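Missing here is one protein chain; the remaining ones are kept as they sit in the complex.
Entry: subunit A
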Amino acid sequence: MAQETADGAAPPGQEADERIQRASFLSRLLNRPELGAAAGTIVVLVVFAIVAGDTGMYSALGIVNFVEVASLLGLLAIGVSLLMIGGEFDLSIGSMIAFAGMTIAIPAAEWGWPMWLCILLAFTVAILWGLFNGWLVIKTGLPSFIVTLAGLFMLRGLTIGLTRLLTGRTQVSGLREDAEGDWLAGILGGEVGHGFFTWMGEVGIIAQRADGEPSVSGVPMSVIWFLLLGAIATWVLLRTRLGNWIFAAGGDKQAARNVGVPVNRVKIMLFVGTAVMATLVATVQVLDVGSADTQRGLLRELEAIAAAVIGGCLLTGGYGSAIGAMLGALIFGTVQMGFFYTGVNTDWFQVFVGLMLLVAVLSNNYIRKKATEAK
């Protein structure tokens, strides 16, 4: 029926065809917020393949290294991108990483709680923190930038203060034994695919160490979570009703509310999402390093926002992609490790990040103008 009407309605002729082409080209461009990040990822991978190809960066171990670095930032960036598309910021996630880390470490190390209980406690606290953030932003009507900036200071201070009070230190270590054999720690942290990598080492696909172990013992769980949650976030954004609501809430919250989108509920949910992602990252780090530190996660909130923006998220909301944010994080990880492998002073890394961000914002701005000004 629609096919018929559409065909029947389109007047034949040169002009109509031309207009169709223009519209679909523009919208195709607009439907791909991650375009820039995809191009950037390829450029970065190729550049380092040329300048660092012989340094071991692209060996199995090197690849796992930079993908792992990317996945930890990427997990944050996925949550942040959804929240930014929904029109809000969360600057408190860096502090949340430290707070969640301590929420796991102190009960485990000081009070002898089982690891799984500590982890569940941390996630519960994260959900409550996310609810609180969302509620505060909606109740006060203040920009979330300011509200969560306050949260950044409060959570960091609380982490340091409580840790000093309870342990007398700023670092809690010796958690590796606690995590040993714990079911939840095994799911959230650690590695998978040890057997497969051992086999690859034996048949010579990847290098073996002197003791016969493969150079890479498995895929870190953080990478698995990164890919899995990225896929879920993308599915939600593009294929579900909730996804439509997220875009609508960030695009124009009054319009969205007026046509029946539960804007407040969506936003609160997204704040919970970022806090939970920060806690996941904290858990992975605590399990991996075996310790928690009150200074962990410093500036991570800004890196995650940068990754999301490089991935195509507009600062004004309503536009962006989770895949883009993942690619943004991959660019971060690649360049960071690339600088390490090529021996470039890592001071330059931040210069690079700044430039990258500028380019991304400029091109995003251009896209938004195209989308909203052509009338």
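Just so it is clear, a residue touches a chain if its C-beta (ideal position, glycine included) is under 8 Å from a C-beta of that chain, and two chains touch if they have at least 3 such contacts; residues count from 1.
Simple rule for what comes next: contacts and distances are computed from a predicted model.
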item	value
Undisplayed chain, where the name is taken from the UniProt record, one of "ABC transporter ATP-binding protein", "Cytochrome c biogenesis protein", "Protein-arginine kinase" or "PucR C-terminal helix-turn-helix domain-containing protein"	"ABC transporter ATP-binding protein"
Which residue of A:A52, A:I138 or A:V261 touches the chain not shown here	A:V261
Touching residue (missing chain; options A:T240, A:T342 or A:N365)	A:T240
For subunit A, the residues touching the chain missing from this view	1-2, 5-6, 9-10, 19-20, 23-24, 26-27, 30-31, 235, 239-241, 243-245, 247-248, 251-252, 254-262, 314, 318-319, 368, 370-375
